[in-house]
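A single protein chain has been omitted; all remaining protein chains appear in their positions.
Chain lettering (A, B and C) follows the sequence in which the chains are written, and residue indices restart at 1 in each chain.
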Amino acid sequence: MSKEGLKQNSISTVPKTTGSVPFQNLSGFDIKTSYGPEDISQLSYERDLGDPGQYPYVRGIHPDMYRGRLWTIRQLGSLGSPIQANERIRQLIQMGATGISICFDMPTIMGRDSDDPLCRGEVGSCCGVAIDTIQDMRDLLYGIPLETISVNFVSNSQSSVILGMFCAVAEERGIPLEILTGTMQNDVLKEYQAQKSYYFPPRPSLRLTMDTVTFCATRLPKFNPISISGYHIASAGANPVQELAFTLANGLTYVEEGIKAGLSVDEFAPRLSFFFKTHNDLFENVAKYRAARRIWARKMKEQFGAKNPRSCLFRVHTQTSGSALTAQQVLNNIVRTTLQALAAVLAGTQSLHTNSYDEAFSVPTPRSEKIALRTQQIIAFESGATLTADPLGGSYYIEALTDQMESECYRYFKMIEDLGGTVAAIEKGFFQREISDAAFKYQRSIETRERIIVGLSEFVEDEETEIELRVNDPEFESQKIAALREFKNNRDQQRTDGQLEEIRRVCASQENIMPTIIEAVKSGATLGECIGAMRKEFGTYSEQVIF
Amino acid sequence: MTGKLPGNHETLVQSLLSGSRRAAARMITLVENQSTYTNELMKLVYPHTGKSMVVGVTGAAGSGKSSLITHLIRKFREKGKRVGVVAVDPSSPFSGGAFLGDRIRFQAHALDEGVYIRSMSSRGYLGGLARSTSDVVRIMEAMGNDVVIVETLGAGQDEVDIIHVVQTCILVLTPNMGDDIQAMKAGIMEIADIVVLNKADLDGAVNCLRNLEATMHMAMTHKDCGWAVARVIPTVASAPKTEDLQGIDELIEAIRAHQTYLHESLVIDRIQAKRIEQELSLVFRDEVEKFIFKGLSGTGKKRQYIKGILEGRTDPYSVVEEVLSTFLRV
Amino acid sequence: MNTEEIKVIISKVGLDGHDRGAKVVATLLKEAGMEVVYLGMYQTPEGIVKAAIDEDADVIGLSYLSGEHLVYTPKVVNEIRKNGLDDVLFVVGGSFPPEDVPVMKEMGVHEVFRGGSLTESIVDFIKKNVRGKG
Partner (left out) sequence: MSQGQSLKKDIDGTCDVNWDDYLKSYYEKPESAKTWSGHEMKELYTPDDLANKDYKTEIGDAGDFPFTRGIHRNMFRGRYWTRREVVGIGSPADTHERAAFCFEQGGTGLNTIADVTYEMGLDADHPWAQSEVGLTGVNVTSIKDMETLVGDIPLDKVSWSLITASTAAAATMAQYVAVAQQKNYDISCLRGSIQNDPVHFRYCGFRPACPLDLSIKLGADVMEYCTRSMPKFYYTTLNMYDLREQGITAHQEVAYGLGIAMCYIEELLRRGLHIDDFAPRFTFYVSCHVDFFEEIAKIRAARRMWAKLLKEKYGAKNPRSMQFRFAVHTAGCSLVPQQPLNNIVRIAYEALAAVLGGVQSLHCCSYDEPMCLPTEKGHLQALRTQQILAYETGVTNVADPLGGSYFVESLTDKIEEEALKCMKEVEEVGGMAEAIRTEWLDRKFESEAVLRQKEVDAGDKLIVGVNIFNSDAETKTPLGVQRISEQSALKQISDVQELKRTRNVAKLRETIERLREDAACGRNSIPAMIEATKAMATTAELLGTVRQVMGYSYDPMEIIESPFN
């Protein structure tokens, strides 16, 4: 056995710092040594918890939770070309995935076509599919029975166009829009707060989102038009309580906007869903979900007077934390992902994506993707964690932590309110500042060894396990561009131009944009062209830089 | 037939007579499986049998038969005798399979060329002895074993057929058998030539011993009275410590005594005769049945008879009468 | 050939006494209708093969646990060959790296069942491959 091996194996490699975490969780709460009945003496089961499936839904939104149905095993991962992406979907399903999720390449995310000069080298990037035209959407959805199968689009600023293409393809197939199911991420507010892939100023962006919401409310009643996403907020560096507070604040903003747009809360609120991230701190994470369910339920009922219980349900998709993974000692990431996935299940998530262990430095390989999937299956079928709803419910620690999360969250609501609401706060750079402060604080804690990341800040190894990389097809970009050219040549240019003009007109008006977009993509207008037309009307936006 | 043994019966039997365990093993399998060669083989084997001492050991499951036997083997080997052992275990009524665990206890002889051990499943045949045991014993005799030990599970009265195969029958009892004792008394005690109380170190052994000896005489009256089971031999056949073993020598002595008695009193001849009688009836039963069903096959008669009995037009007895009269012209 | 005419020797070899797996398999083969002669622990290659001869066994099944499989398998195969039991099926079960499966087959093992094998797969293999004795 090598000396190196001996060193690494020796039980002596304990960190120089005494306590790993200075007895604070990621949100910076001071955690007591132990919690007992006295810590939850104020708690009233009926008022503050309720059984699963009962208001305020702290213990879960379904009475029988995973006994009724397991969470959806929804693995992301598309590949450059729509054809390959379609094939990937099938592979994942054959490995046992129970949800379909599609993410997009950089150009698509930025609302540009593959042939856009700005996109050289980016086509098919970041494990996403490149969608330019309705033909791409046809290929992507080829053979998938949209009548019964729900598809999740990880699409944000470009959502109106993607939804347009989705509807167009469905109509081509003669499927009535009313029966379409699925989800559009379509959460622009967090783009300004965290993800930073926006095209227009916040208010027009918000209007586009609300157009899709109202359109869905009337035309696609079974479709989730927004998945309000804390994941990206957290990935940008927000701590768990910030993720909680900002996500819910955004959610409440969409509700207000929907009501402004003339919808009744119960018309669209039941279709709002959420997207959280699970990070390394197990209990804090569970508390975050439980608090979210209580806050959302109470807000919807008490502030917006929702009558339909479904309006009060905090339904959430979860992804394990990509940013918690390290490029060092990659197999450690299997351990992290396992613990995070377990945390999400104990928190009562409705749907789950587990990261591949090599995600930190490469596009996942088939092997790593399989293990990510197996991780969920082992938890589902071996761990017994599905046996009963909210297994942690009643734990002195978890209940105390849930309460603390909740009150901290309300503190943030107050701040946002004082700044004049979410959009104003965005424009004032509030979220951006909060997040970058938290990110900085976290980074510091790692550099000062207050926090230890195994294999990164401690227990570092020189020797690394060799890992296979998935290489992107270098030919792909040029092929895609060629295909796009051919497509453009075969379309009725005049008709297309007309439709693009129409988009610009509607943007100036108060009309709902969706019908026009559907017509435009049918006429062969590309995603980039549609966005371009809107940009002419809405202009662009650049935030003040936050230090 | 596989490459593992010479194909024709003569050579197979020849190697058996020369003591080949391979030949014995294969032949026993053929007999067990009631293969078509059985009769031919047994014809060749039979003349070379009947000279060995055949000892039966019977008793309830867990009474320690195997442990006793392993000591008997040791003793006989010390005297330079070749020993064959047939250990019969019951087959599962559900699957027909069987778990034959006795060999674990015989591990001490695992490498001894002078010991041939064969585990057999009862294959559902009642009476603790597999249907083919008597043939198997003959084969072991022909193989040249001076002693053949037959171990069977004593389930109760149906055990009785062991006496037709063995000369000296050892019944193994244990203390605290509760009601089983009654069954034993009523049943197989009558067939025992030697009664052993194994696990005599357990509590209650003393009382049990007294009760048993009290009932002996009653039991004896049912038997040929020339030999009286004077007493019950208390033994301890399995103990991790050799010093704790008990009664093995006494048992060996009792076996010797009984054998001497058999030969001096010539009772041995009667036993051999009984054994042959039993074999005859077994072979008859099988052969006649085979013969008749062969004759019936194709005629559709068998089905008619069954139908007739079903519909109450006739009954098995009349049918058999009719069939026999036609086939055997009695 | 009828299942109850399939005679299987199940044994451990060497000092490793983890006999749980061997016992479980023995019990389940019995329940599958076979006649199982169980030899237990601390057997020698010679003793195992002698038992196989006496019992006219169709199958020899060994269970390993502690990495001794590469030590004993050749010795057992050697005994089997020496005694010309070339129609006896030799299978082993236990904990092995997949790399060793071909190695042991090369040595003369007919099939290898690694941990997690379902009983059905063992029964099926034996039924399919056991050779009749006429």
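To be clear about the criterion, contacts are C-beta pairs under 8 Å (C-beta built on N, C-alpha and C of every residue); 3 or more make two chains touch, one makes a residue touch a chain.
Remember, predicted model here, so these are calculated numbers, not experimental data.
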item: Shown chains that the omitted chain touches within the full complex; value: A, B, C
item: Touching the absent chain when the full complex is considered, from A:28, A:96, A:429 or A:498; value: A:96
item: Sites on subunit C contacted by the missing partner chain, in the whole complex; value: 14-20, 23-24, 27-28, 41-42, 66-68, 71-72, 95-101, 114-116, 118-120
item: Residues belonging to subunit B that touch the chain removed from view; value: 240-244
item: Residue numbers in subunit A that touch the chain omitted from display; value: 1-3, 5-15, 19-21, 23, 25-26, 31-37, 40, 45, 51-52, 63-70, 72, 83, 86-87, 90-91, 93-96, 98-99, 135, 138-139, 142-145, 148-149, 280-284, 324, 329, 331-332, 334-336, 338-339, 342, 370-371, 374-375, 377-399, 451-455, 458-459, 461, 465, 483
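The rule we apply is simple: only the chains that are shown with their structure count from here on.
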item: Separation of subunit B from subunit C, taking each centre as the mean of its C-alpha atoms, in whole Å; value: 29
item: Euclidean distance of C-alpha centroids - subunit A vs subunit B, Å; value: 77
item: Where subunit A and subunit C are represented by their mean Cα positions, the distance between them in whole Å; value: 54
item: Contacting residues of subunit C [partner subunit B, same complex]; value: 2-5, 7, 26-27, 29-40, 42-44, 46-47, 50-51, 53-56, 83-87, 131, 133-134
item: Interfacial residue positions of subunit B with respect to subunit C in the complex; value: 1-4, 21-22, 25-26, 28-30, 32-33, 35, 91-92, 94-101, 103-104, 107, 110-111, 116-119, 121, 123
